[in-house]
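Moving on, here comes chain A:
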Amino acid sequence: MILSALIFILVAGGMLAWMANRWYPGSAKWVALATVGIELVLTIWLWLQFASAMALPAHGGWFAETRAEWIPRFGVSFHLAMDETSLILVMLTAFLGMVSVACSWTEIQERAGFFYFNLLWTLAGAIGVFLALDLFLFFFFWELMLVPMYFLIAIWGHENRRYASIKFFIFAEGSGLFMLVAILALVFVHYRSTGVLTFDYFELLNTAMSPSTGLWIMLGFFIAFAVKTPIVPLHVWLPDAHTEAPTAGSVILAGVLLKTGAYGLLRFVVPLFPDAALQFAPVAIALGATGVLYGAFLAFAQTDLKRLVAYTSVSHLGFVVLGIFAWNPWSLGGAVMQMIAHGISTGALFVIAGILQDRTHTRDMRRFEGLWSVMPRLAAMGLFFAIATLGLPGMGNFVGEFLILMGLYRVNSVLASVAAVAFVASVVYALALVQKTFHGENKHDWQLPDLSGREMATLYSMAAITLWLGLYPQPVLDAAPDIASRPPAIAVADREGNAE
Partner candidate 1 sequence: MNPPPSALHPDFMALSPLILLSGSAIVVMLAAAFCRHPRPVMMLTLAGLVLSFASLFLPQGIGSRQITALLILDTYALFFIGLIFAATFVVAVLCYRYFGGSESRHEALYILLLLAALGGGILVASSHFASFLLGLELLSISLFALIAYPRFTERPLEAGIKYLILAGFSSGLLLFGMALVYAQLGTMQFAKIGTMLAAPHQALELYGLAGLALIVSGVAFKLALVPFHMWTPDIYEGAPAPITAFIATVSKGAMLALLLRYFLMAGAHQSQPITFALSLVAVTTILVGNLLALLQDNVKRILAYSSIAQLGYLLVGFLAFGAMAAEAVAYYLAAYFVTMLGAFGVVAVLSRGVPEQDSGSLADYAGLFWHRPWLAGVFTAMLLSLAGIPLTMGFIGKFYVLAAAISASLWLPVIVLVVGSAISLYYYLRIIAAMFSSDSNADHGKEISPPVPASLAESITLAALTGLLIGLGIYPALLVPSLETMAVQVAGLAEHSTLAYVSWNGK
Partner candidate 2 sequence: MRTVEAIAAIPMHHGLVLAAILFALGMIGILARRNLVFILMSIEIMLNAAGLAFVVAGARWEQADGQVMLIFILAVAAAEVSVGLALLLLLYRRFQTLDADAVSKMRG
């Protein structure tokens, strides 16, 4: 019940925001804020609730479940369930929802009602993705969240928004269809072997299939998630979409939507196809490592601030892919950690980029320079999050990256070492960002107001969370899938055997 509420509050809030703005212009943001506020409070309440429930043994990992018949013809049910991984991602979504409402507060003046409608619906879709345990329902939400996101980019985006939004939509939807095909194939394979037509995650978990079938079906899933995550050859939509989206859009894209891809890998690809995933893991790991380095490298090359941050996402999510396909407790803990930490730190960088764009009307770093003396608070926050991005210990990203690579080292020490080169590459781009934007002489004579109270509250809270994640990451690490309790885990022992 509570799970459906999580989704429907946002859906209803979105509609209400739209309506309200027609009657009382300017009220949409308050409605939106209230909605995400309720959402956040609810998730925190859930978390506290479950944190105490965790103390009790034998929970099977699932906290809450909602199940209702939907399309009995196909064995499709409205099946939501929440375990720690979903919970933590839902919390992230709610928090970033709050952030994105806050950062749109003054940025969005035109058509605010429709804007918040889209924003909240995107969040609703994302939460649906994190909670759905019916493959049909999952796909439903998966596709659903793209539409409002498309509108966010296409209507409130920057100069090149049409190109970016269409590219985003075609990549995401097109790959989604491959996943649909794969879902159906899996369902029918299951049907053939058991005679039960169902889309239920648990039922499909132990589907027997031939190795080649498994590989093909898994690839269908993988493509969809690889586009969203993104994994390197399929990342090209991301820089455009992130760059052109309005601030809130960028925050949600980077913080939440990319996570849905990683979540998909974590929840579906590996558990549903353990053998195929094992077979495919070297390729995925190689792709992930490529992504880590390539993203870091390209981030350095950018002159557009938002584009730089966008490429850092490619790099960071590459780590997540590594963590997932290494599939051992350390790397998985790291992957979940990295997802959360990346959501916060990159989100914050986008907020900063948005503030800069709002005040200077440019994102070109060659035109900034020397902003430290103009807006020291903003610059300090920029420095802070740049450092978080480069993975300094004490911040969340470090915990994630370190654990991922440590886990990966067990599986593939060479690629782990190669990926570790990103530690250096990330310093290069993060410091380039700081140097080009904040340091140096204020040659362009910027006269800009520093952070307002609202912006400070947003950024400070994000900074506090980043530090908290870095120094006391345990709650998030506990949220990683407990591979011992999940049936089709890739045996770590096997891998160890291979590694040596």
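Candidate entries met the following condition: all candidates are chains of the complex that A comes from, given by their letters.
Please note the rule applied: a residue touches a chain if its C-beta (ideal position, glycine included) is under 8 Å from a C-beta of that chain, and two chains touch if they have at least 3 such contacts; residues count from 1.
Just so it is clear, the model here is predicted, and its values are computed rather than measured.
**Q** All of these sit in the same complex as chain A, but only one touches it there. Which of 1 or 2 is it?
**A** 1
**Q** Could you pull out which chain A residues touch candidate 1 in their complex?
**A** Those residues of chain A that touch candidate 1 are 69-74, 110-111, 136, 139-141, 143-144, 146-147, 150-151, 154-155, 162, 165-166, 169-170, 173-174, 177-178, 180-181, 184-185, 187-188, 191-192.
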